[in-house]
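Shown below is the structure under consideration.
Left out: one protein chain. Kept in place: all the others.
Entry: chain A
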Amino acid sequence: GWRRLLEVVPPLVTQWHAAVCATKRKRFYQNVSISQGEGGFEINLDHRKLKTPQGKLFTVPSEALAIAVATEWDSQKDTIKFYTMHLTTLCNTALDNPTQRNKMQLIHAAVKFLETDTVCYRVEEPAALAELQRDEWDPVVAWAEKRYNVAIGSSTSILGPNIPASTKETFVSHLASYNMWALQGIEYVITQLKSLILSMGLIDRHITVEKAVLLSRLEEEYQIQRWGSVEWAHDYDLCELRARTAAGTLFVHLCSESSTVKHKLLQD
């Protein structure tokens, strides 16, 4: 009866407990280093070479990115907190491509966000929020229109702005100039910020991560100012979004740069 249940349940509970905590694992390595292999830069945890979740050898095209990833691993204390290792996660996504999307599919997914771009979706009420949106979002929309020579606009309609086909084609063309790794990063940032325009602002170094996140969360910030917030919860979400956005942006830039150019400048 229930006595038998009490013998069976605790091991099950322990198993369930362990399964729930699978996002953490004890740090099992002492030293972290990077090395250069045929496919790119690799991460070494003691003598082991890091692998992706699908078992592929973890290789990255950029040395600086490899160092940053190695730093994530070296920063772990007793338990490995995978949810804090954003650059590692981005590299794993680029290597494994779990959603199995090709370059064109990624690009179209990214550009599709323009139809529901945060900074184009405006409220009519309350008036104070509508004004805040105009003050804070109009400049960045104007910047994107000028920078890319496109028409975007904004809308209070529930359907969102009507983006001309030529505008979408321009962005598709532009994004096609990025390699697959950088594109994974761009699409990631867009998903986090819910805005293609803010993401391009970051990629083009027109705005900082802090500013992009603030603009992405403008309505939340407005509500918090009006109604107050559970401070730590607000900061928690804010820090998380900043971390992910910063990681994505850094990832894009590190995957896009050419090391040859840098070396030439160093000789000046």
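As a working rule, a contact is a pair of C-beta atoms (placed from the backbone, for glycine too) under 8 Å apart; a residue touches a chain by one contact, two chains touch by 3 or more; residues count from 1.
FYI, contacts and distances are computed from a predicted model.
Undergrad: Under which of the names "3-hydroxyisobutyryl-CoA hydrolase", "Protein FMC1 homolog", "Protein Abitram" or "Electron transfer flavoprotein subunit beta" is the non-displayed chain listed in UniProt?
TA: Per the UniProt record, that chain is "Protein FMC1 homolog".
Undergrad: Tell me which of A:Arg3, A:His47 or A:Lys146 is the one touching the absent chain.
TA: If we include the chain that is not displayed, A:Arg3 is the one touching it.
Undergrad: Identify the residues of chain A touching the omitted chain, counting contacts across the whole complex.
TA: 2-3, 6-7, 9-10, 13-14, 16-17, 21, 31-34, 63-64, 67-68, 70-71, 74, 81, 84, 86-87, 205, 208-210, 232-233, 235-236, 239-240, 242-243, 246-247, 249-250, 253, 259, 262, 265-266, 268
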